[in-house]
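Everything below concerns the one structure shown next.
== chain A ==
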Amino acid sequence: MAISLELYDLTKMFPADRSSESVVVINGFHCRIEKGQFVSIVGPSGCGKTTILRIIAGLESATSGQVLLDGKAVTKRDERVGLVFQEFALYPWRTTIQNIEMGLEIKGMAKKDRTSAAMEYIRNFGLDGFENRYPKELSGGMKQRVAIARTLIVNPEVVLMDEPFGSLDSQTRNDMQDFLMDVWIRRKDTILFVTHNVDEAVYLSERIFVLSERPTRVLRRFDLDAPRPRDRTGEESNRVRREILNLLADSKRNLFQSV
Partner candidate 1 sequence: MRHTRNVLAIFILSLLLTGHTPAHADEKPVRMAYLQNDIHHLAFWVALEKDFFRDEGVSVEVAGIFRAGPEIMTAFAAGALDMAYVGEAPATTAVANKAVDVVAVAQVNTEGSALVVAREASGMDSVADLEGKTVAVPGHSTVQDFLLKKALSKAMADKQADMGKVNIIVVKPPEMIGALRTGQIDAFVAWEPYPSKASTLGIGRNLATSHDIWPGHPCCVLVSSSVFIGKASDRVLGVLRAHVKATEYIGAHPEEALQIGVKYTGMDAKTVETAMKNVHYTYELNVEGEKEYVEFLSELKYIKVPDAGAFTERFLRPDMLKSLQPQ
Partner candidate 2 sequence: MKWKRFLPPLVVVAVWQGLCLLELIPAFKLPSPVSVALGLKDLIVVGMPPGHPLQTHIGYSLYRVFLGYGFAVIIGVPMGIAMGWSSKLRDAIGPLIEMVRPIPPLAWIPIAILWFGIGTPSAAFIIFLGAFFPILLNTVSGVLSIDKLLIEAARTLNATNRDVFLKILVPGSVPAIMTGLRIGIGIGWMTLVAAEFTGVKQGYGLGYMIMTARDIQRPDEIIAGMLVIGVIGLGIDWGLRLWERRLIRWR
């Protein structure tokens, strides 16, 4: 059952060391995601989008601020949060089905049950015939499908995705977006999706947070109403895309001017 996720005044600062001064990466980030929403975070490289996800996933800690799951603050790794990595992070020594089963194995589920659960994902995700292959034998798109299956099979209540299609070529990328849309429409997970690709965010999400350069804060929030799956060249999509791109260009210009 999906839950809501709220980030309140999140700040991340890296303290000064021998080689550099202290760096404020994220400065007072707020956002709220209702359950079942597909929300994207868009921003320039290095603006800390990945750091935000890692803080929510419990892989890093915030300097100050709060992460609230279902209204309650969490400070460490919570098993209700899942994370899909840009680099897939598949286990090379495990076959497709073994990779997908990983989370269930950790939970202690019996082999028979694990296998049947994983096989369902294999069928639904178009991985038939590849269940006993190793990652090195899979294409980029397939690998990411395995990674997503691996995360979803344990039914996390919040799914974080860190530029999951960043390593794919544009054709595969578009296919994967359709695939993800399909999956989300069926399951309605709460998804927080990070990307620097504006088209992608506009295609997939109902809410987009646009981030500034460092020190990062929210420049603007966009809400989109067009039903999904969307027309990539629809009127609302075009308008929002244009506005976001302008925002980002301005933000960059300001950065250069202030330098």
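Observations on the structure shown:
Quick note on the criterion: a residue touches a chain if its C-beta (ideal position, glycine included) is under 8 Å from a C-beta of that chain, and two chains touch if they have at least 3 such contacts; residues count from 1.
Selection criteria: all candidates are chains of the complex that A comes from, given by their letters.
Worth saying up front: this structure is predicted, and the values here are computed from it rather than measured.
Of the numbered options 1 or 2, all belong to the same complex as chain A, but only candidate 2 touches it. Against candidate 2, the residues of chain A that register as touching in their complex are 57-59, 77, 79, 81-83, 85, 87, 89, 91-94, 102-103, 105-107, 134-136, 150-151, 154.
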